[in-house]
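First the structure, in the form of structure tokens, and then the observations on it.
As you look at this complex, bear in mind that one protein chain is not there, while each of the others sits in place.
In order of appearance the chains are A, B and C, and numbering begins at 1 in each one.
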Amino acid sequence: MGNPTRRRRLHRLHPPRSRRLIPQPPFTIQTSSFIISKDPLQPEELKRELLDAHAGALATFEGWVRNHNEGQPVDRLEYSSYPALANKEGQRIVAEAFEKFEIDAAIAQHRVGLLEIGGIAVWVGVSAAHRGAAFDACRYIIEEIKGRVPIWKKEHYSSGTTGWVNCHQET
Amino acid sequence: MGNPTRRRRLHRLHPPRSRRLIPQPPFTIQTSSFIISKDPLQPEELKRELLDAHAGALATFEGWVRNHNEGQPVDRLEYSSYPALANKEGQRIVAEAFEKFEIDAAIAQHRVGLLEIGGIAVWVGVSAAHRGAAFDACRYIIEEIKGRVPIWKKEHYSSGTTGWVNCHQET
Amino acid sequence: MKLTIQYFALLKDQRGLDEETIQSSAATANDLYQELAQTHGFTLPTTALKVAVNDDFASWETPLADGDSIVFIPPVAGG
Partner (left out) sequence: MKLTIQYFALLKDQRGLDEETIQSSAATANDLYQELAQTHGFTLPTTALKVAVNDDFASWETPLADGDSIVFIPPVAGG
């Protein structure tokens, strides 16, 4: 196993590849943000923040709580997050969208807590001079959020049981 | 030139390719609509119409009047349409989106009349069980509207002149 | 035969009116446009236009009949 202290020193000089590839804050973020919210999301207010006389195109995405998943009726959903890392990773994703696409502003928010059917779990909005960039960036942000941001979803089924989505095990 | 009456009879038996390929109404439209509106568009109301306990994803697009076009400062825009054909063609586009993508509902509206900077010229919203279909259909609808629906845009420049967009001629 | 023509956008500006009913012996939509373009000085070529007969898109070679309603459609620019 070796001496942890000595290995840590070496590690600082040569950080492993997985750490080096992840950009570290602070980022050069323009009008952009990622927020984990305990309160209901407010699409209209978020849209107003994106409104800019320069922009011509706004693409948005909203994820709503569905009344079923893989055939099971769902009554409500409980989202939890690892806040310190979720906010950091979400902000990285928005910053990446600015690097990849010609956009003017981007906002993404994810709800945590107990949500009823039809509640908004996630909102992403991107404004840009041209619609292609707005769509591409909006889709990039939601795909990356779903794949990388440490947020978990516990479904409460009509049967009374619950399940952590993606963990293939009911509790 | 031939006899118009005789040619018309032949034409009815063998309609030209361009007419045969265009589907004719009535379409099997689920929750969907395309409307040319003289009044300001109301995204919140339109979104409510798309809300459905079954749907999990909502993709929307808004086109706003920009303060510039091809380097010229724009004060306001005037949209006009050929209503009979614009409504029909817009409804065809929405119906095509239902055929091509697994979506639950779709609404598209286009404003006509005089719009100020920041006004909403066009709104498209699509709800679906999955986000990929919602994004694809939303983008399809706006691309086809821009390419096919007989709507024209007259820009009123800060310089006092006006121009029909795409007509390469100022009037 | 009697034909009704509606004008939009640049063509409306160049013609100076919204709609007119004319007498014409033009066999096709294309022939009609050529006639009108010469009379009124329309600048757009048919390659930049589409045409609608009786409120639906049609081929330029569509034969015209008495009472038809025709619209020449300048390049669209929605959104």
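Throughout what follows, a residue touches a chain if its C-beta (ideal position, glycine included) is under 8 Å from a C-beta of that chain, and two chains touch if they have at least 3 such contacts.
Quantities reported herein were computed from a predicted structural model and do not represent experimental measurements.
Q: For the chain that does not appear here, which of the shown chains does it touch in the whole complex?
A: Spelled out, the missing chain touches these shown chains: A.
Q: Who touches the missing chain here, A:K88, A:H130 or A:H156?
A: Once the missing chain is taken into account, the touching residue is A:K88.
Q: Please identify, in ascending order, the residues of chain A that touch the omitted chain?
A: Within chain A, the residues that touch the unshown chain are 1-2, 4-5, 7-8, 11, 16-19, 22, 63, 79-82, 84-85, 88-89, 110, 121-122, 142, 145-154, 164-167, 169, 171.
Throughout what follows, only the chains that are shown with their structure count from here on.
Q: Which of line, ring, star, complete or other matches the graph of chains that touch?
A: Chain contacts: open path, no cycle.
Q: Can you identify which chains form the pair with the largest number of contacting C-beta pairs?
A: So the chains sharing the most C-beta contacts are B-C.
Q: Using the average of all C-alpha atoms in each chain as its centre, how far is it in Å between chain A and chain B?
A: Centre-to-centre distance between chain A and chain B: 31 Å.
Q: Round to the nearest whole Å and give the separation of the Cα centres of chain B and chain C.
A: The computed centroid separation for chain B versus chain C comes out at 22 Å.
Q: Averaging only over C-alpha atoms, locate the centres of chain A and chain C and give their separation in whole Å.
A: 52
Q: For chain B, what residues touch not just one other chain but two or more?
A: 63, 142
Q: Which residues belonging to chain C are in contact with no fewer than two other chains?
A: Residues 79.
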